[in-house]
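Note that one protein chain is taken out, while the other chains of the complex remain in position.
Chain IDs A and B follow the sequence of writing; residue 1 opens each chain.
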Amino acid sequence: MSAVLETRDLSKQFGGFIACNNVSLSIEAGARHALIGPNGAGKTTLINLLTGFLEPSAGDVFLKGDNVTHLAQHQRVKRGLVRTFQINQLFAEMTVLESVTLSVCERLGLGWSWWKPVGAHTAAIDEAAELLATLHLLDVAHTQTRSLAYGRQRMIEIALALAAKPQVLLLDEPAAGVPTDESRELFATIARLPREVTIVLIEHDMDLVFRFADKISVLVGGALLTEDVPEVIAKDRRVREVYLGEALDG
Amino acid sequence: MASVKLDLAPLRQAAAWHWAEYAFWLMPVLAYFAFGENLSLLSQIAIAALFCLSLDLILGYAGIVSLGHAAFFGLGAYAAGLLAKYGWGDPLLGLAGAAAFAAAAGFVTSFLVLRGSDLTRLMVTLGVAMMLFEAANKLTDFTGGVDGLQGVEVKPVLGMFGFDLYGKTAYWYSLAVLFVMFWLARRLVHSPFGLSLRGIRQNVGRMPAIGAPVNGRLVVIYTIGAAYAGVAGGLLTQTTQFVSLDVLSFSRSAELLLILVLGGTGRLYGALIGSMVFMAAHHFLSDINPQYWQFWLGAALVVIVLFARDGIMGLLGKLPVPGRKPS
Partner (left out) sequence: MTVVFDGIASGLLLFLISVGLSVTLGLMNFVNLAHGAFAMLGGYICVVLLNRFGVPFLAALPVVALVSALVGVVLERTLYRRLYGASHLDQVLFSIGLVFMSISTANYFFGAQQQPLQLPPMLSGQFNLPGLDIGVYRLFLIVLGLAIAFALQWMIAGTRFGAQLRASVDNPRAARGLGIDVDRVFVLTFALGSALAGLGGALGVEMLGLDPEFPVKYIVYFLIVVAVGGSGNIKGSLIASLIIGICDVAGKYYVPQIGAFVIYAVMVAMLIFRPQGLFGRTAAK
């Protein structure tokens, strides 16, 4: 397998604080790759660097072999690198169908089209509706996003990303704050995504991580501690120390 | 998943014309006959409505706050005035010139409002408008300074309809321009482009993550908004055959915000209704006493912000009218 997303010596400093320290990571095409680490390990910073939300202090990001370090966020999305957010980033006053249609329109390059109404772009709407169907969101298609329960909003967070047809999907704690039964459904949905979609997952629930991931990278203090298949990570003494240490302190 | 059981009509037909809209556009026609002696006021309303529409596009849809939108109104007014003064008195040509001039200024200054908080934007737009005001104030050779620009001679519309003393041509001309511009804006806000603007206003952080180039969108809509304001300014010049320095004044920008908030932001009809109510109130109240007028204007603003943030359209939206569809 070949690397679809790669970082080389990626670093980010905020003043004197090093949030990301020489991280060289290689995500293989089709992987289910988890990023774990205690709070403040720099997981979200890493996602922000990968997607271009932050500019790295040093190092490079490669997407499908191309150096994308200096591409803007939306340009990386166009190349298939899409993320979700740890804290919902939704369009509160739009209906669910409108939000997803918006995302589909952007992917289809309709974002500049201003003459025909949205409703006349049948292909975009149909695609949005199909996506809602696969995510079991049809019943709320015409409901305003802000009036939905948190668990459903979390699903829309993912729907917006999927509408962009990602080749690499970065999920930043997709189930954060979602009740257990709903989070199970959410992960079932993620697990059903086709293998062409490479998934990078940040998650705190270790059960979920070990069940879902085929490779795990452990970040501590902004640096890569180790990286391996789940079975090895589970036995790794350093990883246990990091987590046990945190458990004992906290 | 070929057939999805979902009624797509609400989205498919969101852009269709509603009966209330047809009724709305009958009003200015009826007003011509009902208030025939007040045509200049009616023209002013149409111009204010167009100006307000321009702010609604950038503020109500794209979420760019501006405390200096009069800059583009004023540029359009002076552009149309100067064109007419120096021999290009054809009204439509004048409007095109006003639009182009204001759009160019809008394009250049749009880069100043791309980044920064609301507060920065408010102050930058205010600063730009004040700079233009000062410039117009000092460049007396061009603008006439505080005395205003005189000698504006506008030719007949389409070479056929001369501007008359009663303001009939002025009214129909302003109304027609308003309608065409409104119709274009209406198309725009219902399009995918318009949807993306709403996306930017509601969550600017998410837009790049679904592949939308936010800065590009903002530059374009700001430029369009400036062009709209320029046309409104040009209309004022052509219908009054005069440009006074206050087209660029701070109070004009501030009043504009008030009108839009009064009518309701993010709804095209909010801009129109706000202008109607405001201009009518202005006309009748300032007849009584101009200073009281300003007081009540201020009081209205305070009350709206505190109690009726959605404006008139928001209040109308709460009425149980069957089949109502805010646009």
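By definition in this document, a contact is a pair of C-beta atoms (placed from the backbone, for glycine too) under 8 Å apart; a residue touches a chain by one contact, two chains touch by 3 or more.
No experiment lies behind these values; they were computed from the predicted model shown.
Although it is not drawn here, the omitted chain touches the following shown chains in the complete assembly: B. Only one of B:A9, B:V29 or B:V305 touches the chain withheld from this view, namely B:V305.
Of the listed residues B:L93, B:L112, B:L184 or B:V204, the one in contact with the hidden chain in the full complex is B:L112. Where chain B meets the chain that is not shown, the touching residues are 59, 65, 67, 112, 115-120, 122-124, 126-128, 130-131, 134-135, 137-138, 250-251, 254, 257-258, 261, 291-295, 297-302, 304-306, 309.
Keep this in mind: only the chains that are shown with their structure count from here on.
Chain B contributes residues 1, 4-6, 8, 10-15, 187-188, 190-196, 198-199, 202-203, 205-214, 217, 220 to its touches with chain A in the complex. Every residue of chain A that touches chain B in the complex is listed here, in rising order: 51-53, 72-74, 77-78, 82-83, 85, 89-95, 97-99, 101-103, 105-107, 110-122, 124-126, 129-130, 132-134, 138, 141-142, 160-161, 163-164.
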